[in-house]
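In this view, the complex is presented without one of its protein chains, the others remaining in place.
Chain IDs A, B and C follow the sequence of writing; residue 1 opens each chain.
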Amino acid sequence: MTTTVTSESTKVPPQPTRRMPGWARVLLWVVVAFVAVSIASYQTGVPQLTSSGTIQSAVRLGIPILLAALGGLWAERAGIINIGLEGMMILGTWGGAWAGYQWGPVAGLVAAAVFGALGGLVHAIATVTFGVNHIVSGVAINLLGAGIAKYLSTLVFEPISRNPRESPAVPKFDTYSAQPLGTWLQELEDMQRVGLSDVAGILGGLVTEVSPLTMLAYLLVPVSYLVLWRSPFGLRLRSCGENPVAAESLGVNVYRYKYLAVIISGALAGIGGAALILNPGQAGYLEGQTNNRGYIGLAAMIFGNWRPGGLLGGAALFGYSDGLQLRSGGTSVHALFYGATLLLVVVAAVQVWRRSWFAAGVSLVAAAVMYAVYWYTDELPTELTAYTPHLVTLVVLGVASQRLRPPAANGLQYRRGVD
Amino acid sequence: MNNWRVRLLPAALAIVFSVVLCSAVLLISGANPIDTLLEMIAQVGRGMTAVNIVNTAGAYYLVAIAAAIGFQMNLLNIGIEGQYRLGACVAAIVGGAVSLPFGLHAVLVVVIGAVTGALWCGIAAVLKVYRGVSEVISTIMLNTLSIGLIAFLVATFGEMRGNTQGTVPIPASGQVPGIPLGGAGTMFGLVLLSVAVGVGYAVLVDRTRYGFQLRASGLSPTAALAGGVDSKKMIMSAMLISGAIAGVAGLPEILSRDHTFTINFPTGYGFAGLAIALLGRNHPIGIAFGALLWSFLDKSSLTLDNIGVPKEIVTILQGTIVLSVVVAYELVRRRELAAEQRRVGRALGTEAPAPAGTGGERA
Amino acid sequence: AKDGGGGGTNNAEGQGCRLNAPPTATAPPVQPTQPQAPPDAKQMRVGLAFDIGGRGDASFNDASVAGLDRAKAEMGFTDVKELDAGAGEPEDAKQTRLRQLAREGYNPVIAVGYAYADSVKVVAPEFPGTKFAIIDEQVDGVPNVTSLVFAEEQGSFLVGVIAAHRSKNCQVGFVGGVETPLIQKFQAGFEAGAKAAAPDIEIDSKYLTPAGDFSGFQDPNKGAEVATGQLESGADVVYHAAGASGKGVFSAVKQVGAKAIGVDSDQYNQPTVAEYKDVIISSMLKRVDLAVYDYISAVARDDLGSLPKKFDLAIDGVGYSTSGGMVNDLVPVVDAYKAAIANGDIKVSDKP
């Protein structure tokens, strides 16, 4: 070791040579992934990989997850782990169906938010006021949310729907398409030109047949960013998740912000529930319809490194792989292996460039395995492809996890006046 | 803080509180809470309910111990759900495929269940230790993946019986006889396995070096590290043990009653296990009571339809019990801590009337 | 369909399939059970144990309720008890439910759903004086258990024929809720029927979840996505056997103006899916109501031997609906297939 090396190791580490800004790096990876998928789509002859229909599916499937993930973001940025998202979502579905049935979709949306927020309130009381372990409280809220929704639905819905597990039909939101953009993109997509049609497919999928609730969800991503990172309110809220004692010492009412954050979190999860009720094609309240989407939302948020853009990516990935496997099952998931091979080769190349030989080796081996699976099988058993999104989440977390940076005081108990 | 007051009071308070709350819910919805409760209690005496309570409590006990081992070191093994189902499935497949002498066969099945559970949980452990993936998320994903894997395994190695898909039945040599109690039903022989696991858990946690290291890692990972506890090894081993115990939790039902794993195998034990471990404060005896309570609520709720009360009230009851138990423990803990400090102050304050900072006193 | 679905434009009106001529079988000489006067059974007490889904599932649980209600009205008994199941409950819960009914003196006790197969085998011998029935599963060897099973594949065959005739693109879809053997019968029959009518037809079959994950019956979201996928790849008639997820299938079908076929009961007339009725051209009927009614009346007459071994096409235990009049023109064709199946000219396999 020479002195030149050690001189860098001062207690005040110098700013690292300014690499690409975070958002640019993310964007770059998005582009790389897109190119990989696009190539795979042509090489394997499975255009569903980038069709606008798949993207629309991804949107529809991803929206509830996105909203749950946003809910997780708000709570965890204030330092409260919210594994109770699932329960809050269930409450949201019940509330949305109950009010939606009587007063229409807008009322349903509001009620879903309110019911979710009530779940959030219980979580806040338990974790903030009583200092209960956040996960424990979350598990209890999931039990409670399911129980309350079932109970209420037996009492309220059964007389009307003749079924204790189901609400009567609920009016839905209408959908809108951005015209003439949508048609134009559709034409582009139909030309089946390499790259261009893929982009058109993806964009087309994003702008056609969008319901107000979906637009709201889209909108909540930048809004969450702006509020949390660009407003005094958000700064205070985040400070409660990073160092609540410091925040308190600067006059921030930590309890209040934590309460607010968890209540907003619950409301967002509730809206996520409403997306399962009020978006076109949905069926009203059904027992068990959230089907662990709250947990998936939490995973998407962690996946997204506790950031709005990141969790959007997580929800999109989940929605995409789920849409793909639901729409065209074995074949497209199979083709996805081809895309994953390409992506892993790129990752390996990057690692080689960074001189982390081990990581590069692992990536290459993984790429080889992926390719072998692609080569030696024709279609995967549906029992296994049905859970592609979960597998993808697990694998990506395994690859990316060590770069994640949760809020420093996330999950810690905070009591005023005790340090 | 080892006295009984701290142990029992919160749980009792919480149960009372939850019962009161649910009574209110029942009253509002027009049912009579006292009748409801009496009906539930009466149900225990009917038919085989009492034995079923004990049988299911045995399985609950195992999943709860699995959860408690994780809790001891602040690991949240949410994947118990997947581990016990996958363990049961693989064990049943192997049990149906081999033929061994009586006894040995059942032992093999149990071992296979344990190994399967441990390996499945081991995926989460490896991800956590080497990749820093939160076990909460990875086990949630693994739970879902286990459903697909089970479906695949049953479809591949199982057989069709009418409209049910299940594994090949385990021959008599691999079955574990129950303890027949006449008209009250048959208690699973493997309830004894739960007892054994409970004793093992108590000894492990209280009396062994491993138990010390486990608890130390949970109480303060940093102190444990400085004290020479290898946190990676502990996470690995704790997850593996937890998974192994979870992996056998489904076997009492299979070896003593069903002899096959079908796609209708019950779900939800995993989350019950987490709740019961909380209820029992990770204590082997507390968990036993928790398991019995949970099982009682489950089984006796079956009668509520008879008196026109939605049986979902029991789920609400279970949720509030968990929540209020943890709140009650926290409140009692705070009070006890203050009391302890007062005791210290009093014990040492005899020399100086206004002791500020006991360490600052001079002899 | 490797190139299908890319643009979602393949829904352009096709010319339909090249269709086989219907078989020319003579209608079997079987008449549905003669209209006997309903027995008087005021003292009868009937217990019903549901599988998950329960009363109000707008599917076969409800169909059994309908049968029960009819029996109640016609035979005059009043003491009826229905018990609901919980999702993912263990075996002993099912046994307890049956025992409870039997102990309280309900006789007969009807277990609705194959999930009760093992429980009935255990509980029925404990109550030799009580008559048990189980729907959807063949239970042999227990004298006081009657099995009420259906030839779902035969009914599905008929709607497969309808689908083939109604498809303009010569491509149809099947959406199953959970990949269980029971649902596979629906798929098998549907595929066989469609192929019989149009050998070139392309059939997309997809399940929402694999066996064991019963959320597939409760997830309209997924139902809609799967159906949309099939529609975009060119299918224009979709048959579902997906329980409550079927709503999602209907909504996806309605979205693009294609056609759907319902399942179990006459879904055209079902209030919960009323908003989609204009795309439900037919439904595969599984007459659980009939089976339950027949069973109860057989019990009342103490004549269990008169019950059919299987509720199949021949006795109208399964069938298809024409409500809405959208397949009226096909009735002769379908009935020809029906006759061929009923008299054994066509054998429908129950494995896909």
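Keep this in mind: contacts are C-beta pairs under 8 Å (C-beta built on N, C-alpha and C of every residue); 3 or more make two chains touch, one makes a residue touch a chain.
Everything below uses one rule, namely that contacts and distances are computed from a predicted model.
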{"item": "Protein that the absent chain corresponds to, by UniProt name, given \"CoA transferase subunit B\", \"2-oxoisovalerate dehydrogenase E1 component beta subunit\", \"Molybdopterin synthase sulfur carrier subunit\" or \"Nucleoside ABC transporter ATP-binding protein\"", "value": "\"Nucleoside ABC transporter ATP-binding protein\""}
{"item": "Displayed partners of the chain not shown (whole complex)", "value": "A, B"}
{"item": "Listed residues A:Ala36, A:Leu203, A:Ala247 or A:Leu278, member touching the removed chain", "value": "A:Ala247"}
{"item": "Residue touching the undisplayed chain, where the options are B:Leu219, B:Ile285 or B:Ile307", "value": "B:Leu219"}
{"item": "Sole residue of A:Val106, A:Ile125, A:Val199 or A:Leu235 that reaches the chain not shown, by the stated touch rule", "value": "A:Leu235"}
{"item": "Absent chain, residues of subunit B that touch it", "value": "1, 206-213, 215-216, 219-220, 222-230, 337-349, 352, 354-363"}
{"item": "Those residues of subunit A which, in the complete complex, touch the missing chain", "value": "1, 5-13, 15, 230-232, 235-236, 238-239, 242-243, 245-253, 405, 407-408, 417, 419"}
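In this text, only the chains that are shown with their structure count from here on.
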{"item": "Contact graph of the chains (line, ring, star, complete, other)", "value": "complete"}
{"item": "Comparison of A-B and B-C by number of C-beta pairs in contact, larger one", "value": "A-B"}
{"item": "Averaged-CA centre spacing for the pair subunit C and subunit A, given as whole angstrom", "value": "37"}
{"item": "Whole-Å gap separating subunit B and subunit C, where each centre is the average of the chain's CA atoms", "value": "39"}
{"item": "Sequence positions of subunit C contacting 2 or more other chains", "value": "84, 87, 179, 209-211, 213"}
{"item": "Per-residue overlap in subunit A, given as positions that touch at least 2 other chains", "value": "164, 383, 386"}
{"item": "Touch list for subunit A against partner subunit B, complex", "value": "83, 122, 126, 130-133, 135-137, 139-148, 150-151, 154-155, 164, 292, 295-296, 298-299, 302, 381, 383-384, 386-387, 390-391, 393-394, 397-399, 401-402, 404"}
{"item": "For the subunit B and subunit A complex, residues of the former touching the latter", "value": "25, 29, 76, 127, 131-134, 136-138, 140-142, 144-145, 147-149, 151-152, 155, 271, 274-275, 278, 310, 312-320, 322-323, 326-327, 330-331"}
{"item": "Touching residues on subunit C, where the partner in the complex is subunit A", "value": "2-3, 5-9, 53-58, 62, 84, 87, 179, 206-211, 213, 215, 218-222, 224-226, 228-230, 232-233, 244, 247-248, 251-252, 255, 272, 274-275"}
